[in-house]
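Structure record follows, encoded as structure tokens.
Just one protein chain is left out here, and the rest sit where they should.
Chain lettering (A and B) follows the sequence in which the chains are written, and residue indices restart at 1 in each chain.
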Amino acid sequence: MAGSPRRAAGRRLQLPLLCLLLQGATAILFAVFVRYDPDADAALWHWGNRSSSDNEFYFRYPSFQDVHVMVFVGFGFLMAFLQRYGFSSVAFTFLLAAFALQWATLVQGFFHSMHGGRIHVGVQSMINADFCAAAVLISFGAVLGKTGPVQLLLMALLEVLLFGLNEFVLLSVLGVKDAGGSMTIHTFGAYFGLALSRVLYRPQLEKSRHRQGSVYHSDLFAMIGTIFLWTFWPSFNSAPTMPGDGQHRTSLNTYYSLTASTLSTFALSALVGEHGRLDMVHIQNAALAGGVVVGTSGEMMLTPFGALAAGFLAGTVSTLGFKFFTPVLEAKFKVQDTCGVHNLHGMPGVLGALLGVLVAGLATHEAYGDGLGSVFPLVAGGRRSATAQAVFQLCGLLVTLTFASVGGGLGGLLLRLPFLGPPPDSQCFEDRIYWEVPGEREEEAQGSLGAEETDTRA
Amino acid sequence: MAGSPRRAAGRRLQLPLLCLLLQGATAILFAVFVRYDPDADAALWHWGNRSSSDNEFYFRYPSFQDVHVMVFVGFGFLMAFLQRYGFSSVAFTFLLAAFALQWATLVQGFFHSMHGGRIHVGVQSMINADFCAAAVLISFGAVLGKTGPVQLLLMALLEVLLFGLNEFVLLSVLGVKDAGGSMTIHTFGAYFGLALSRVLYRPQLEKSRHRQGSVYHSDLFAMIGTIFLWTFWPSFNSAPTMPGDGQHRTSLNTYYSLTASTLSTFALSALVGEHGRLDMVHIQNAALAGGVVVGTSGEMMLTPFGALAAGFLAGTVSTLGFKFFTPVLEAKFKVQDTCGVHNLHGMPGVLGALLGVLVAGLATHEAYGDGLGSVFPLVAGGRRSATAQAVFQLCGLLVTLTFASVGGGLGGLLLRLPFLGPPPDSQCFEDRIYWEVPGEREEEAQGSLGAEETDTRA
Partner (left out) sequence: MAGSPRRAAGRRLQLPLLCLLLQGATAILFAVFVRYDPDADAALWHWGNRSSSDNEFYFRYPSFQDVHVMVFVGFGFLMAFLQRYGFSSVAFTFLLAAFALQWATLVQGFFHSMHGGRIHVGVQSMINADFCAAAVLISFGAVLGKTGPVQLLLMALLEVLLFGLNEFVLLSVLGVKDAGGSMTIHTFGAYFGLALSRVLYRPQLEKSRHRQGSVYHSDLFAMIGTIFLWTFWPSFNSAPTMPGDGQHRTSLNTYYSLTASTLSTFALSALVGEHGRLDMVHIQNAALAGGVVVGTSGEMMLTPFGALAAGFLAGTVSTLGFKFFTPVLEAKFKVQDTCGVHNLHGMPGVLGALLGVLVAGLATHEAYGDGLGSVFPLVAGGRRSATAQAVFQLCGLLVTLTFASVGGGLGGLLLRLPFLGPPPDSQCFEDRIYWEVPGEREEEAQGSLGAEETDTRA
């Protein structure tokens, strides 16, 4: 039997070795496969002799930067609501997403943008990789505080692969539209994370429950995440849509939908709160559901009213989910969902997919004119009726749910490998396991570290 | 007499019902009136057969996003300086602005962009709605901590209406130029809020004075708001100006003006501070006055030197206002101005309007060349002399002051309706009335809640 010192030494090396291994592997694959796309290549761009303003960069880079902030600032700080897990929330987001960007560039490149055996990268691939990172971070939200960085990197390794495959099946095989990722990002990320959390179910999590809440300032840090996600979400949904009216309309729809989900979240939170008081958890999360719910239909002719109605519904469902369904999810289904990703990404994602089915099914040549070719190329080309498109959209949802839950289950089995050293039940939601934490809490820390050492030595 | 339980139940339902009512009403109006503008409509845009890069979206969307961040992050966190009111500052900003965006889309649409009985929405209307929300948040700053969310939503309902009317009179009737809103946003928002605060004057506010200050970390949260407002203000003033040299020049002028107001704020703050110490309140607020003061003249040929001089003056006036005038405002004029909006938006707004009078009056064909038509179309068209334009600009200021003070007074009367349940004098600047506040302060909370219940039962 390995004694405590050897195990400790082994665990000490796991994170460095895994980081170096993953970085080495992606670097080699980059050397072999990855090249600048023609809009970013000195020789190829100038050969084309085009005007600078036609470079794809100017159509997408500002939106890309907004998405980039959402992924790193938005998700990172949103998860910093936990009182003693702020370092891990922000910094593991940073680590996971940084790795996911590299790995997703490769995986999505293999599936979507091989040209003569080479992957072409440019602003579009940066956006796509950030989207994939977002899905990983959604899954992270479900297991936040209960998994170490080595486990999380392995989760990302698997999830990015399946994300790319699912995205390929939806967009390239089924011809489904899902620009803002109600299905590919939110539904996939949420159910992957929930399935994974189910496999990692901890019956004794009660031991760490006193740390599973916020303090006053941690809730304000989380609001930094919320508000940046909220303000930049119009860029998220519109970043990959067609230039011109496509990006314009998508950002409008998202903007309106979010205002409605904010109003319904405040309404429902006060309605179900004790003494009519509002709950920060709802405001931080459910108010964002309006962005999720128009992820599929935002680029379509949803109409501004449609956006309001969708956002209102999503905010309502999400708030009620936090209040009534999250406890059931844990008690009955044994799914411990730290951040409530089922409420913010799961249900609104599914609703968004269904809304996409509806709006696609209602598409007419009259409503879209010559723009039909941009939004529904297969319908415009006569290869599919609007109804058929709707059916394919629905298939896309089912495929996504399947990939996510099977994949998340496999991920859970992977993460249960015993040598990965998850935090003990009594040390969940605690930064001190992974971080040199400064003085402030020195004394209490002594106590908790003693407890930790006892636990992990066992 | 209604007993305490029934009143409590009534108050519990007020916020949800008002949110639902307002959302329902705007949704219906959206369904009837609001349509995508041609740059965002699939059929209309493609019918035009224009190049994607000509879409209005690419000229304004990056600036819009900066403005959006200013409204939600900037104003929200700037007001989070209060030690026990951070949740309310950030989240009521969120609620108010989300509602204001919808309502302003309708009100401004009726006044400015009706086409065949329909309101056309696009990136320009998003910017305009955000501007209107900014005015509402300025007024919020004057009454921060002393009004509940139901009162605030009613304030927004009225203020957006009057904002739209005032804006219509200035821009469409009087032909006044005010791109960055020295008058329409800052002067209007400030004096509306101050008049409203006058009507809601609380002689017993002393009872909550111990909460009306900051703590170390809350001042840092407020600096997040300040710095984002400061960095993005060039986008605020330039977002609605003419593409090309107009946006370019406006952003330059604002950039320089802000650097000067920062220097003068530091200088004056140290000069008037005890022992030469700086005061965070000044830095957080007065340093921004340079953005306010070029709100009207920023798009004109103000010259870089003019921008520096204007910013310097605004920072000086604003800092001195915080130090010397805010106490007078309360003691003599019975106006309690929580955030000092008179110093940041009121006086610099009026100064900015007067600067606009001056710079408009000095406009010559020589200085503007063919660009005169963009900045002063009526002058370029020969329908008005530069001097006449200056007189109209001055009228715009007077109209704005009138609308704001009469409107704010009416708003105050509305908010005094007894069933709206404002916080008692002893419970101002306190999150616990509206929020489930996490543990940290559990014990002291018991005490203060007891006090609250006594107060509200009376």
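Here, a residue touches a chain if its C-beta (ideal position, glycine included) is under 8 Å from a C-beta of that chain, and two chains touch if they have at least 3 such contacts.
In this text the structure is predicted, and so the values were computed from the model without any measurement.
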item: Which of B:17, B:227, B:362 or B:406 contacts the chain that the document leaves out; value: B:227
item: Of B:186, B:249 or B:432, the residue in touch with the unshown chain; value: B:249
item: Positions on chain A where the hidden chain makes contact; value: 8, 11-13, 15-17, 19-20, 22-23, 26-27, 30-31, 34-36, 39-47, 50, 52-53, 55-58, 61-62, 65, 68-69, 72-73, 76-77, 80, 86-87, 90-91, 94-95, 98-99, 101-102, 121-123, 126, 149, 217, 221, 224, 434-441
item: Chain B residues that touch the omitted chain in the full complex; value: 53-54, 58-59, 62-63, 66, 83, 213-220, 223-224, 227-228, 230-232, 234-235, 243-249, 251-252, 255-256, 258-260, 262-264, 266-268, 270-271, 273-280, 283, 287, 301, 303-305, 308-309, 312, 366-372, 374-375
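The rule we apply is simple: only the chains that are shown with their structure count from here on.
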item: C-alpha-based rotation, chain A on chain B, 0 to 180 degrees, nearest 5; value: 120
item: Length of the line joining the C-alpha centres of chain A and chain B, rounded to whole Å; value: 33
